[in-house]
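Got a structure for you, questions after.
Missing here: one protein chain of the complex. Every other protein chain is in place.
Labels run A and B following the written order; every chain starts at residue 1.
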Amino acid sequence: MTRAAPAAVVAVEDLVVEFRASRSIAALLRGISARRLRAVDGVSFTIARHETLGLVGESGSGKTTLGRALLGLYRASEGRITFEGAPIRAQKTRELRALRQHMQMVFQDPYSSLNPRMTVGQTLGEVLRFHAVCAKSEVVAEVAKLLELVGLSADMAARYPSALSGGQRQRVGLARALAVRPNFLVLDEPVAALDVSIQAQILNLLQDLRDELGLTILFIAHELSVVRHMSTRLAVMYLGKIVEIGAADAIFSAPSHPYTQGLMKAVPRLIPERRHREAVLKGDVPSPLAVPSGCRFHPRCPMARDLCRAETPPVVALGDGHEAACHFAEEAARTWAATSGGATV
Amino acid sequence: MGTDAARTASRRAGSGEVVLEVSGLVTEFRLAHGTIRANADVFLRVRKGATLGVVGESGSGKSVLCRAILRLIPSPPGFVTAGRVLFEGRDLLTLSERQMRRVRGTQIKMVFQNPMTSLNPVWPIGDQITEGLRVHYGLGRAAARRQGIELLRQVGIPSPEARAREYPFQWSGGMLQRAVVAMAMAGEPKLLLADELTTALDVTIQDQILALLLEIQERTGMAMVLVSHDMAVVAETCDEVAVMYAGQIMETAPTKALFNDPKHPYTVGLMNSIPSVERRDDRLLPIPGQPPDLTRLNPGCPFAARCSHASPDCAETPVALREVGPAHHSACLYPERIGA
Partner (left out) sequence: MTALTARSISAAFAVRGEIGRWSVTMKVGVSIVGLIVLAGIFAPVVAPYNPYFQDYDQVLLPPSWDHLFGTDMVGRDLFSRVIYGIRIDLTVGFIITYVPMIYGVALGALAGYFGGTFDVVLMRVLDTAIAFPFLVLIIVIIAILGPGVHNIYIAVFLVAWTMYARLARAEMLVERNKDYMLAARTLGYPTSRIIFRHALPNIINSSIVFSMADFVLNVLLLSGLSFLGLGVQPPEPEWGAMVAEGRDFIFDAWWICTLPGLAIVLTGTGLSLIGDGLSQRLGQRHQTIL
């Protein structure tokens, strides 16, 4: 088969990522296997070229784990990930090293994502030298160019991270990821730690770079407004599974999974009026070590029925690639349209 | 219902009994490379049953302010060098450490951003919640235990009798945050300082915690200071808002006035930076430039270098809060330029 470059930059099929609880020496000697926590539990999706897929979900739902697995930082227990048609296997270090020039990550916490003992220039220079991005003699000039690309002045190169603000650090993290000229980026909550005005600067910068460099992006966040601003498509995770996926506009206008609807309703509005309503969703996110039977959202779902407790819901196609994993997805969508629908969102 | 509405109305008019009044507060950190004025001449007022939102740039001194009120600034390098913190008529800055401990234990509580760091990992949660009751109110073990379980029930923990015996690692982040709130509620404080209480939480849990706090406030008439950088959270929950920048209060107003008719260029900049969930904007409008170096502030308006309305004299003329409307104060020299 002779195919041009596949349309999907990243394809994930039935991905499972597990963590093992640490074992004692006695357990090790007796060969007792540790308890397993499924942080990502059977997830499939693709990301098309030049697309930005937003990924939202509760804390602990497995977003970071998924993003890191895509880069081969965690090993897939089951399922497969391909990048530009090539499989990503965490255990194949050499294979990965070549691929990593094309895929990079920006981390959530600007305070721990830079080595405190290296200046900005050293951090960026190391990447350039190690991957032989440019001639040795041009490293200094290239560092200056990178800094400029992310809107920092070249004299920042001499600074240690401790002398930078959170927003500046996040820019350096972005420059480090861009240094190898990747075409796929995983952005793990890149603005969560920043205040709104710096956040707006970084989001604009990301948009510019995306258009300029033709990047494909997985954008992880828990703030819906930020995701809406950045993404073309959207995936919603709950407890290790994707519960809804589709075009961002479609999901924001017609969320069809009760959890997504809960998320939308729970977002605080910029309306200066003291709220007089109860919490949208009751109860806590269950532990991934004790996943509820049937639909894993049922203990908190306002629409839950007996079927939900007994059977895992199928993935319901709602047209145009919009899918929701709920027994009553269509009904949920109708209810949304009829009631809150256009009014609050 | 009627009294509720009346109370809300009086709160909106800004006429409730003042619980906390901070004036002229200056907090400095004396470091090797210079002195940081983390709070410079801060003024604020919180009324009974009302919530004051504090918003502003990261590093603008919001956390330092909360700590200064409770006299929890690490010293050295930090020093409160001027000002008064009047709590129910008493200046907290003049109290002895012993009296202050009592205030912290019984009347003003503070909750921090990360619940994991405010709970001791090797103590049962129930005991941690009731420790304050036993120390400050001399409650016996059994009485304290009953109280602790009751508090956990109030913050919505299911089967609190059993769960009070569990350890922090057995609880989820949202539950721990509620435990922290329960701990703060023990003894019904008159004032709660909540520093980025919900920042680390996701929206549905944030929603639960905010609903819980508002419900407690309605019931007990507790006053709150809510520090956040989520403007929407502030819009939904606060009666008044103070906007901080570079250690100073730039603007303070009833929430509605602040959002509908801001009178300071920095507040306007903040509002413009926020992406909306309702629609998709092509471009956000961030405030240009970087926050100032707190060791090298010019004598005038700290926002001058980034302000689109600035005149040459802004950087030189010291600014102070001035009344620009009912209960509405701005530290801008030219508030009339906004919107013009």
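Criterion: a residue touches a chain if its C-beta (ideal position, glycine included) is under 8 Å from a C-beta of that chain, and two chains touch if they have at least 3 such contacts.
As the structure is a prediction and not an experimental result, all values here were calculated from the model.
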Checking the contacts here: which visible chains does the omitted one touch? A
Among A:77, A:101, A:165 or A:335, which residue is in contact with the omitted chain in the full complex? A:101
Touch as defined at the start, partner being the missing chain; which of A:8, A:114 or A:218 qualifies? A:114
Which parts of chain A face the unshown chain closely enough to count as touching? 22-25, 28, 68, 71, 73, 96-97, 100-101, 104-105, 107-109, 112-118, 127, 130-131, 162, 173, 176-177, 180
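One rule holds in what follows: only the chains that are shown with their structure count from here on.
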Go ahead and note the Å separation of the Cα centroids belonging to chain A and chain B. 30
Under the definition above, what is the set of chain A residues touching chain B in their complex? 57-60, 165-168, 194-201, 203-204, 207, 222-226, 228-229, 248-249, 252, 262-264, 266-275, 277-285, 287, 345
Help me check something: in the complex, which residues belonging to chain B touch chain A? 8, 56-59, 156, 158, 172-175, 200-208, 210-212, 214, 229-233, 235-239, 255-256, 258-260, 269-270, 272-278, 280-281, 283-287, 290-291
